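Presented below is the structure to which this report refers.
Here the complex is missing a single protein chain, while all its other protein chains stay put.
Should a chain be cited, it is by its letter among A, B and C, assigned in written order, with residues numbered from 1 in that chain.
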Amino acid sequence: MSDLFYWQSLNRAMDAEMAADETVITLGEDVGLYGGTYRVTEGLMAKYGEWRVRDTPISENSFTGLGVGAAMLGLRPVVEIMTINFALFAIDAIINMAAKIPFMSGGQFPMPLTIRMPGGIARQLGAQHSQRLEHTLMNVPGLRIAVPATPQDAYWQLRQAIHSDDALIVLEHELLYFSKGDVNEKAVAPPIHQALLRRSGRDVTCIAYSRMVILALEAAEFLAKEGIEMTVIDLRSLAPIDWDTCVQSVQQTHHCLIVEEDCRFAGAGAELSATLQERCFYFLDRPIQRVAGLDIPTPFNGKLEAASIPRTEDIISAVRQMLGTPGGQS
Amino acid sequence: MSDLFYWQSLNRAMDAEMAADETVITLGEDVGLYGGTYRVTEGLMAKYGEWRVRDTPISENSFTGLGVGAAMLGLRPVVEIMTINFALFAIDAIINMAAKIPFMSGGQFPMPLTIRMPGGIARQLGAQHSQRLEHTLMNVPGLRIAVPATPQDAYWQLRQAIHSDDALIVLEHELLYFSKGDVNEKAVAPPIHQALLRRSGRDVTCIAYSRMVILALEAAEFLAKEGIEMTVIDLRSLAPIDWDTCVQSVQQTHHCLIVEEDCRFAGAGAELSATLQERCFYFLDRPIQRVAGLDIPTPFNGKLEAASIPRTEDIISAVRQMLGTPGGQS
Amino acid sequence: MDRLQMRAMLRDMLRARAFEEAAAQGYAQGQIAGFLHLYPGEEAVAVGVLHAAEPGDYVVSTYREHVHALVRGIPAQEIMAELHGKITGVSKGMGGSMHLFDASRRFLGGYAIVGETFPIALGAAYAVAYRRLPEAVICFFGDGAVNQGTFHESLNMAALWKLPILFVCENNHYQIGTEIHRHSAITEVYKRACGYGIPAEKVDGMDVLAVHAAARKALERVRSGDGPQFLELETYRYRGHSMADPASYRPNVELNAYQANDPIAAAIHEAESAYPSADAMAAVGADCISHFCDHCCQEGHLDKAEITRLRQEVQAEVDDAVRFAQQSAEPDMQDAWSVFHHNRRYEVLMETAP
Partner (left out) sequence: MDRLQMRAMLRDMLRARAFEEAAAQGYAQGQIAGFLHLYPGEEAVAVGVLHAAEPGDYVVSTYREHVHALVRGIPAQEIMAELHGKITGVSKGMGGSMHLFDASRRFLGGYAIVGETFPIALGAAYAVAYRRLPEAVICFFGDGAVNQGTFHESLNMAALWKLPILFVCENNHYQIGTEIHRHSAITEVYKRACGYGIPAEKVDGMDVLAVHAAARKALERVRSGDGPQFLELETYRYRGHSMADPASYRPNVELNAYQANDPIAAAIHEAESAYPSADAMAAVGADCISHFCDHCCQEGHLDKAEITRLRQEVQAEVDDAVRFAQQSAEPDMQDAWSVFHHNRRYEVLMETAP
């Protein structure tokens, strides 16, 4: 057990997999000599050489496609897209190649490809550097998506991703790289797609993923002082989604709040809400609510940027409102 | 008033706009000499010359970006992406450029750009040629999306799109090009984003768009014989969505069914369902249901392909089930 | 080149032509649906290049790939069944005409999105180079495909890392209805390779022997670690772009000239501007196949009787493939789901990995 930064645990996961399996390679812009923009690949080039840790030109579409082709020949490439914003250039390789080849080939070609990319809103990087693409990727059958919120999950899920014979996307978060947490490198991991209850409470179920889990836990702590007990579910995976864990909790609390950094309109939360109202309709006391990003390109100004995504206070007041308002006509 | 094919009405809309305004140009693969894959640009090159009707190389990212740059200088380009499947190469130009420049520039640059593309599942074109990207585009603040289902709407909405100073996507459907309908070129158009009731009924509200409207109307006809009266709402626009029309209807029928061709998981219907349960929760007798595409890459085999998207029967049986099942515990 | 090899090449050209004509017929009869992009006219390219390939080499192709698959050794039955969407197809009826895959024959697939062949080839070649194997990756693409960004990105990386790829441009002068001088600033495609320092050559793609010789030499270089090589093969498709295309944008005289393998085609073309109607596509005259037949006879490798026998043989094979395809079962939804979930091993993803 050690106390690691999120980036360090990803770095350890990479190292462990590369040491164990020669077919694991990694590539991306500045992953080698420079050690990775967020240090995730630090030290790997010196240890494994440049054929296994490859610095690429700025050619996202083709080096992601390179990962696809190499995976068809049995390598297990880990493609780092420097940030998710640049994945817009690689989206054909992800959607039309990685996700579809295993099926189109009648099952002949597995796709042991991992694509890592940091996303989310960091600090004043402007609208073009503040993408969140979960909705786009979720809608693609053939992709799985892991969204680790803790260093332990980052460690587990990256290793599991590399083991996967499906194309698997690991969505990291730029503001989590320097968060710290205990990492047990020997512990048995839960299945990669299993949601985890980070906190249990009887009054309301809050479902979140990635950085929003941290905010949800802060909100829960705060609400507890007011006597409101909130369950916080960390989804950990956006495809597939562990519906059972969510449904069970909502059936107990009768209230459901979804928190996401993604823009509200057609974001990841839309699917969560749509399916949970299908499955839990008769248990719900109130409509499912979403706390989500505003439907506006991210403003550069720091205060406006912060106001464009959920803050802990927003979660708190959404819960208060949900539990406080009378029940309407039903 | 004339009886036109869907492609013809688009062609007339192009012609009318190009005749009226010299700043309107169109470009794309084979839009000129060849007249457009689905004939939408037929005859325009002969009439307006090659600077206004430009055949492009296979360079989707850059010719879509060309449209963005030209729009910044005050042209009103209509970019045809031959099919939506190729838009995956152009997604950076659409999301990171067209949608964000007006905002990032502090409002200095409007974006009078129209992007037309046929999408949806046609007939046995295989997984790579059967994309539906509405969910991806909907999540992008700064884009509007028109989804005409009839020749009249195709005519109106394309003209309105060209008039728009926002980036506007017109999603056509490959199987609708050869559908026919009355087109009144003189009539006053409803606002581009207004949903229209194609049929009114007291029992259930069916919300659909593009080709699925046709199927929903068939289902409604059929159900009427069983005494079930179904309202069919044609959304016509996926961004923004005309929530008022939807909410009003659901408040009257207490039942809501969403029909979409998109994959169910995180598709366009997810947003519809999520928001409508928020707004209509206390009016609903049953959970909102979605009839949608299967979450699988589109199989080539014709029968499997047909089974992977909603059929009229699927709508009928979803309605029967919704109205027939006892109400559960609530 | 010995007699047997010549005979084998001619046989494959005849098979290719017969296969595609049968596919066209199946399409006309409604047995085959979807897009169908045929290869007649371009046979010398696939046959010349792939007869120079070793079993250890990999092949990446486009939507116009039936003939590449056939010459690579995938049974005609399995290709034809795939075109019919049957479960006995090489991709189990899930891929279709544009998506033939055969892992056992190192056929890495047909790709329907123009420009995808480049990164796939890049990745395959990266894996080969990493393993230090003497294998080549053969990457087919059209003249229209070279304007896609992936062409440029992939050629740069291939050259930078000296990856074992043979880039083969099937230059048939058209990107659907857009002629090359209207889609490319430089119409001699092989000159594009100079921007990456990749050795490149233009060869007559209607002459199977020339193609074969050039491909063999280039593949040897590729396998021996010299890095990527580039071949531009000038050729012509007799039919429209796909079965949906009447090809009315091409002058009659251009088609006829190529069909006669006429060296003055280009000159005539410059002088011609009328765009004739679809019936211009009628019966095929002398072409790369007839040309090669004549050559084989003149050199005394084959005689007319043997060629007739070959024609009968390949026709029988193709007829059999059509029968097989028609009689095969269709996949059901259960098949589709099991193909989809084939590689998804959820249990693995629970393991610890200490």
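Methods note: a residue touches a chain if its C-beta (ideal position, glycine included) is under 8 Å from a C-beta of that chain, and two chains touch if they have at least 3 such contacts.
Note that this is a predicted model, so its numbers are computed, not measured.
**Student:** Since one chain is left out of the picture, which of the remaining chains does it touch in the full complex?
**Tutor:** Computed over the complete complex, the missing chain touches A, B, C.
**Student:** Quick one: which of B:Leu44, B:Ala87 or B:Ile101 touches the chain that's been left out?
**Tutor:** Going through B:Leu44, B:Ala87 or B:Ile101 one by one, B:Ile101 is the residue touching the chain not shown.
**Student:** Touching the absent chain in the whole complex: find that residue among A:Asp21, A:Asp55 or A:Asp242.
**Tutor:** A:Asp55
**Student:** Which residue, B:Met45, B:Met72 or B:Val232, contacts the hidden chain when the whole complex is considered?
**Tutor:** B:Met72
**Student:** Under the stated touch rule, tell me which residues of subunit A contact the chain that is not displayed.
**Tutor:** Considering the whole complex, subunit A reaches the absent chain at 29-30, 33-34, 37, 55-62, 85-86, 88-89, 123-129, 296-297, 299-304, 307-308.
**Student:** Across the whole complex, list the residues on subunit C that are touched by the chain not included here.
**Tutor:** Where subunit C meets the chain not shown: residues 147-153, 155-157, 159-160, 182-186, 191-192, 194-198.
**Student:** Under the stated touch rule, tell me which residues of subunit B contact the chain that is not displayed.
**Tutor:** 16-17, 20, 25, 51-52, 54, 56-57, 59, 61-75, 77, 92-93, 96-97, 101-111, 141-142, 159-160, 163-166, 185-193
The rule we apply is simple: only the chains that are shown with their structure count from here on.
**Student:** If every chain is reduced to the average of its C-alpha atoms, which one ends up farthest from subunit A?
**Tutor:** The chain farthest from subunit A, judged by C-alpha centres, is C.
**Student:** Between subunit A and subunit B, tell me the centre distance in angstrom, where each centre is the average of that chain's C-alpha atoms.
**Tutor:** From the centre of subunit A to the centre of subunit B is 30 Å.
**Student:** Once you find the CA centre of subunit B and the CA centre of subunit C, what distance in Å lies between them?
**Tutor:** Subunit B and subunit C have C-alpha centres separated by 36 Å.
**Student:** Can you tell me which residues of subunit A touch two or more of the remaining chains?
**Tutor:** As it turns out, subunit A has residues touching two or more other chains at 61, 92, 96, 103-104, 141-142.
**Student:** Would you mind listing the residues of subunit C that make contact with two or more other chains?
**Tutor:** Touching at least two other chains: 91, 93-95, 99, 111, 113, 149, 340.
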